[in-house]
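To start, I am sharing the structure in question, which I have written as structure tokens.
Every protein chain of the complex appears in place save one, which is left out.
Just so it is clear, A and B label the chains in written order, and each chain counts residues from 1 on its own.
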């Protein structure tokens, strides 16, 4: 370690870090915790629905659990966990020493974290939001208490963090690539991160606007959604889905990227049809913005709009199909090693195909009148989100764990997790297609006997426990590995193709002692095939410039957190407005400090780097 | 020849699927046992799309199983490095073009059906024949349904009565929050919005299928609307046109006729505590804003208490005693004072006597 890295407590280190690798770990821990919370909520849902007329939870509480399950999983688990992997991997994959905006990177994390914390405070302060993760305007305005306010304010804060993270990755990928790393040599995970970040940039502002409207209506006398005073609730639906549909691709494109890396690595082959894969990703991202209204077929937009959005939606199946076949043909002729990450990738292909084809079925507008808001849709999007995104997150976690923490997770336990989770997943959700077709609406807190839904619901509930068991095994695996796991080498899996496998595990804080020269797709593989041990450097060894750690991102986010409480309670308590303003002052004050205090960073000297590299090579 | 083969394959796939799917669910509730023109159209779209999708899944699965088995790493081959293939334009074109063709096959009937299902011209015609084109105004409320027959000036709640074998047209709206009107066995749903622009659509109820389903179809609210969203059921009685005409005539002239002394007592309580919200005659001229609770004109004929409980006095008393325990979040809780058991008995007797049949 360099002498410049001052000896400070671990906690303070993480509170102030601007190192993308440490921020990745923060995202992983926070996202992981929220994932567990969302998972427990899911279990409550399945327990309640295991038998008809169950009273495990009350109707009102069920709606809170259901809302928080969706909101937590999408905003506070899936996205941050993807950000964890992006932060851990993307800068190294493109041969960069850091992201473009280390300070903003930290700010993005803390905003997300405080937003999520705020949202979950609702459990202890009078009840969680209860209008579904879509929070449709008429119901959410009707909802008593402050539940929806927690949703509206919490998501604004965490959404801001996501937006900042997105811009950071865009600039990092455009500006920080190592020499020779052309766009068409970027690993697929980097490509998908790039496109997903662009989607974040354009999809989150409409959500923010929608949330602002709802905040105004609920807290400050606005009338956007009150028909009596000229408002219109359909505006919320449009704004929400203009965000909501791209959001699906924000989640699933990086998942595609993760699997592309894994499939290529463990079949020891370059990705089949790399350029068409890139093309497909960009096309999916683009089309993702044209199809939001297929979530609103039953709203009454008329047959013309419904038909247009139906056909546009079907079009997305084409690039998605291209990707599936490219993966299959990457495997074709390969030398396939069934490691844990690879098992996930293999399991992902049929699972995601299932989710994809039911997506096309949902796109047939006329038939969607039957599927819409039924359990068929629940099954469909869980096949996409769990079968695509969550499997990818688990795969990516196993795959890059050695790179993040320097130790290999147990393969044996990893495979146990996979099988439990995979079986549980299909058990839970496959049957739900049929429940939906048999007339079961979604978001019901209970169901009456005698409607033919008993068996299906029971099977589904049993499946959920398999997934829970798989998750517990993963946690055990992590604990065991932390204490006595095998130390990982730089090329932890032995088959690494991309740059992250060229640096020690975990990567040194400056990533590359010398910026590498990239000489082809799969830069490390190119070097390996020429019999070289390391990368070709693009520069002589020299001092490396590093950004200073800062506590301000934490303070800026904390200010908004405080402020949100104040504004939420401004009608109930006289101190509300004061606290709201004080919170904003903290935030803007910290921003002001950031603006006026020069921060030129520091340098790690050549000699220290040489020493660190020697140590890293020995270990 | 080849085309014939493909057709034959598709056909056999279809029939197998239809067989499998038909075993699914209850005839009064399942979309897989369509009981009307709309549901039929949607069901055939489902079959077509499922068939195409199963085709895709089969192709993917065959390739998938083959590669996973054939190209797995074998002992002693750990260091073998396979050929690094860049791609194959021919293959890539194939798996771009074939999905496009499949989607076009699916898109054409989708668009056609979407327009057919939106055809509500007959209900909006200037000189609509009121005898032949039935229009029903559906108003969704936290957690009950109102069905108004505007041509006859008749209102009922919870139980929708419709004639079979003809298109019935609906105006849909909600009075508080958004709901969604869905009779799965008869056709897809449409939202009841809170804005003034009403949604319109049509359904058709098959006589034969109605008989198979026992004369009653289940209706559901399909949009999360609050705690008792799951309990916002309604029932649909589909009867032949003649029977429907008779029913509507009875409804037009229905008035409470109370003879039983206990029921009379109940009527008095009702007129004191309930009449402000509930009407007891199907003809209710008040504007909809004033109709804040279900019309009880034919309460005795209903299929369920509160939409969900079996229709008997026992359950009615349970409901009157503590509505909150039956339907959490309902709007009746707390609108009337504590009633004694005798009062509830009397009320129940009175309500059960409100019949037109």
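As a working rule, a residue touches a chain if its C-beta (ideal position, glycine included) is under 8 Å from a C-beta of that chain, and two chains touch if they have at least 3 such contacts.
Keep this in mind: contacts and distances are computed from a predicted model.
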Among "Cytochrome c oxidase subunit 3", "Glutamyl-tRNA(Gln) amidotransferase subunit A", "Na+/H+ antiporter subunit C" or "Amino acid ABC transporter ATP-binding protein", the UniProt name of the subunit that does not appear here: "Cytochrome c oxidase subunit 3"
Omitted chain's touching partners, listed by label: A
Hidden-chain contact residue, picked from the options A:142, A:226 or A:454: A:226
Residue touching the undisplayed chain, where the options are A:29, A:47, A:216 or A:577: A:216
Which of A:101, A:118 or A:344 contacts the chain that the document leaves out: A:101
Residue ranges of chain A at the interface with the undisplayed chain: 100-101, 163, 167-168, 170-171, 174-176, 201-202, 204-206, 208-210, 212-213, 216-217, 220-224, 226, 228-232, 235, 239, 242, 592, 595-596, 598, 600
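To be clear about the criterion, only the chains that are shown with their structure count from here on.
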Chain A and chain B: spacing of chain centres that average the CA atoms, whole Å: 36
Touch list for chain A against partner chain B, complex: 58-60, 62-63, 131-132, 136, 138-139, 142, 227, 232-234, 267-270, 272-276, 298-300, 302-303, 306-307, 310-311, 314-315, 317-318, 321-322, 324-326, 328-329, 331-338, 346, 349-350, 353-354, 357-358, 360-361, 363-370, 372-374, 434, 437-439, 441-448, 451-452
Interface residues, chain B side, partner chain A - complex: 21, 24-26, 29-32, 39, 41-42, 45-46, 49-50, 52-53, 56-57, 60-61, 63-64, 67-68, 71-73, 77, 80-88, 91-92, 95-96, 99-100, 103, 106-107, 110-111, 113-118, 172, 174, 176-178, 180, 182, 184-185, 187-191, 193-197, 199-200, 218, 220-231, 233, 308, 328-329
